[in-house]
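Of the protein chains in this complex, all but one are displayed in their positions.
Going in written order, the chains are labelled A and B, and every chain counts its residues from 1.
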Amino acid sequence: MPRLSPPRADALSKATGAERYAFDVLPEGCLHAGAYRPGAALGVAHGRVRGVDASAALAVPGVLRVLTAADVPGPNLHGIMHKDQPVLCGEVIRHAGDPVALLLAETPEALRAGLAAMRADIEPLPGVFDPEAALKRGAPLVHQGRKDGNLLLRAVIEKGKAKAALKAAAVVVRGEFSTPVQEHAFLETQCGVAQMLPDGILHMTLSTQSPFRDRFEIGGALGLDPFKIRIRAPHLGGGFGGKDGATVQCLLGLAALNTGGKPVRMAWDREESILAGFKRHAVRLRCALGAEADGTLTVFDCRMLFDTGAYAHLGGEVMELSMEHASGPYRVPHVRVEGRCVYTNNPIAGAFRGFGVAQASPAFEGLMDELAAKLGLDPLALRRKNALTRGDENCSGVRLTGSTDLCACLDAVAGHPFWTGREDWRKSAPPFTRRGVGLAAVFNGMGYGRGLPDMAIAKVELTEAGEFLVYNAVADMGQGNASAFALLAAQELNQEAASVGLVMPDTERCHPSGSSSAGRSTYTFGNALVRACAALRHKLISRAAMPFLCDTLDGLELEPGRVVHRPTGRAMPLSVLARFLPHDDRICVAEFLMPVAQDISGSARGFMIGFPHLLFAYAAHLARIELDELTGRVRVCDYVCATDGGRVLTRQGFDQQAQGGAAQGIGFALFEDFRLDQGRTLTSDLTRYLIPTALDVPDTVSLAVDGCEDSGPHGLKGVGEVGLNGPAPAIASALRHCAGLRLRQLPFTPERLLKALSKARPAKARRSA
Amino acid sequence: MMLLFRLNGQSVEVETAPDRRAVDLLRDLGAPHPDVKDVKEGCGTGECGACSVLVDGVHRLSCLMLAAQLAGREVVTASGLGSEAAPHAIQRAFADHGAVQCGFCTPGMAVAAAALLQDNMAPGREDIRRAISGNLCRCTGYVMIVDAIEAAAGKMRSDPSALHEERVASRKAAKSSRKATMPSRKKAGKS
Partner (left out) sequence: MKVLTPRELPELFAALETPGAHMLAGGTDLLVRLRAAEREGRALPQALVRLDGVAVLRGIVREADGSLRLGAAATHAELLAHPLLRQELPELAAALCELGSPPIRNMGTLGGNICTASPAGDSLPPLMALGAEVELASLAGTRRMALSDFITGPGRTSLKPGEVLTAVIAPPARNFQVRHFEKVGRRGALAVAVVSLAALVRLERGRVAEARLAWGSVGPTVWRCPEAEAALMGQRLTLTALGRVGAIVRENVRPIDDIRASADYRRQVAGNLLLRLAVL
């Protein structure tokens, strides 16, 4: 069992059920709001709204109002990069989850009855559900009047001369890969509470990853002053990217404008969460990887096609990050990556942990295995030979000046008994079973990238009682950044952890610090906080000098609960010192801006913002699996991840990210089979959309490669995302090892595996020894 | 109907529609009873386990129960197992062993663990995994949850007195009077 780290500050309150999430906020007299989304029931994903009939709904006792697009006071459009998504659709629905009305009711029961009584007249329009079809001439247009039709974004990365290098390469391996939509399936669905108070401020408590940006989304869509919106973000019941952007935000804002000042709650049920929430983009990739005969990579060429669904949301940005990672964590001199991101009438895609990278990793790692097989090289040795190290140029031509410890990750798994014993494992398979061990090397960029300042502003206060308060401005969706901040502050201020309190994100009390995303939370805000704490420490020592009658600061130190003057041994409790200081003087604020790559040798066209990145986390994963020949079922028996996240702040928090990411990645690889038919979601609830249970994932072992990222707080890098990128390629690699299968379409369902097995070894099942 | 039952050691008497879902009733009991917001809802269809409660010591899902089915029963939720001031050994272990991330599944997970440890004081890791297989967690990958339950079982076997003190404290806090939700000593002796 791993050694114990100090428990997270939020752990006990959550374990005893005392923690209050946005889901749990239910003020006295609270009304209930719900969106009417007619597409799913009518089987229409693209249609003209001819009429909305609320008469039966309004006849339901307890239903108070039914609002439609005509009731939206502002431009009725939101979207992080492109304002293309209506709060309520008035003319057209573009996917099966688009809302056309918002109901307000006195009770949840009345709301449900009212929603069931709503009717809409939707004239079906020809829809487009395949991204390739969407690009064809004459394809139905998801948004009218766009110069590029259904093409949201096309971008190209070019470094060196890929075309010539492909011709010249001693060996080239090619493949077409596809990855599916993935549902976040956070346990707490999208939810929040809003109330317009008499002071004209719209108060909201939301389950959100981006409270500061939400104000502008809501204000922009509803024509409100964003600075008259106050948003609080308590602990989230999971986010993983799916609560980055407006989910309930604008609808709740609209509701609160129509309740006569009463509070109003909106909580999507699971079906609505799956119908209307953001998803991971489905992606198709066509790639070629070339190398010299000794395995030295020379060229990577790739085309990617992203289905962003009905609205842009973060489609372009996800694609950009995917492109930046397309050729893997390897030195490749010649690279060409072309990406296209396309509108369809499918559900809206957006951010999901591993933001585009999880879609690229099965392809680059699949080709590495293919190359190793073709050249007769050890797959791990091939990866190590080409692995990026500090000082190398990556595929975008960024010189990696930060910590780049992929080799150490590979070395950690190379010596692991699961790897060294992989042939014994394969040979020990019981009847009707294949056993294999697979490997993957992955990485994930950190932060927003160039063009969007990745900044955080931390505030720390000495309270009147002589304790400390950290104003956490980055939502904690469960990854534990809030607790990490308390710990960092305690270390910087030399205090007991218990004497550091936390304010959770509140746009009125905290400073804008960006979203909880991109593996940036602990790095960027942590850096700002370390600076703020250093300033406060200096200030407190300085202020103590006066009552101590010291004419220099030498010998003054901040200790737990007090300032001491070493030479004389005198001490002043912080509770006393605090009383000397006016409130403003007990506060320090500091900011941090993540460094970005300044010059790149490659060229990139079409990018909006967020390219390229300078800092990356790396990992090497091992999967030990069993494949049942009779059913095609896979069991992941053991899993190991070795992760380079710079210096480890708390081992427990680090391992939590590694194990949790691996489990979501295993779900992505094997279980989660998001199914659509003409834009309708068939996997419409958790009975049909299957995420792993405790019986489906192994005791994942997390190994830490203890490096140091000099720019990070205490040397750390963000490790929230990288873990998700490994399982799909590692499991694919294990399936190749155990049965020679070349799987390029995710997820690896029993059905696909059985079919692949019968092709690999036709006729009847054999009995392996 | 007027519904009478016991909730976390206290008598509850509340007017409710008999077909109200138990999860809705528990989360919004209304004055003078404290709401038990620790009973979460994640799916409403019995697939996630976030609404897990013990009913007469049996692990059940409150999203698939009606208010009327609570009549005369003893209901225990995570907040009835222990509090921050006096946590149950399972809750303490969840915190110590990193079993909590977003925490939304955690109250239900603690209830599932409590149900397991009533019957089996020395579960193996597979037993634990089976026992929590109706409780989905999207954050942790379950490893540290299994670690925590294993550790809690060990602690409860080796140090029943510490556990007892915790129980006394939390029961005092809850002014509980009736039957405990904890494993009986007899079963504890089995290990």
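Note that in this section contacts are C-beta pairs under 8 Å (C-beta built on N, C-alpha and C of every residue); 3 or more make two chains touch, one makes a residue touch a chain.
Quantities reported herein were computed from a predicted structural model and do not represent experimental measurements.
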| item | value |
| --- | --- |
| Candidate in contact with the missing chain, chosen from A:Asn150, A:Asn527, A:Thr693 or A:Ser733 | A:Thr693 |
| Hidden-chain contact residue, picked from the options B:Val12, B:Val36, B:Met65 or B:Ala78 | B:Met65 |
| On chain B, residues whose C-beta touches the chain left out of the figure | 18-19, 21, 44-47, 49, 52, 58-61, 63-66, 68-69, 71, 112, 115, 130-136 |
| In chain A, positions touching the absent partner | 41, 112-113, 115-117, 271, 431-432, 629-633, 671, 675, 682-683, 687-688, 690, 692-696, 749-751, 754-755, 758, 764-765, 767 |
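Here, only the chains that are shown with their structure count from here on.
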| item | value |
| --- | --- |
| Sites on chain B touched by chain A in the complex | 24, 27-28, 35-45, 47-48, 50, 77-79, 81-84, 87-88, 90-92, 94-107, 110, 125, 128-130, 132-147, 150-151 |
| Partner chain B, residues of chain A touching it in the complex | 1-2, 4-5, 7-8, 10-21, 23-24, 26, 108, 184-189, 235-240, 269-270, 477-480, 652-653, 655-656, 659-664, 685-687, 691, 693-695, 697, 699-700 |
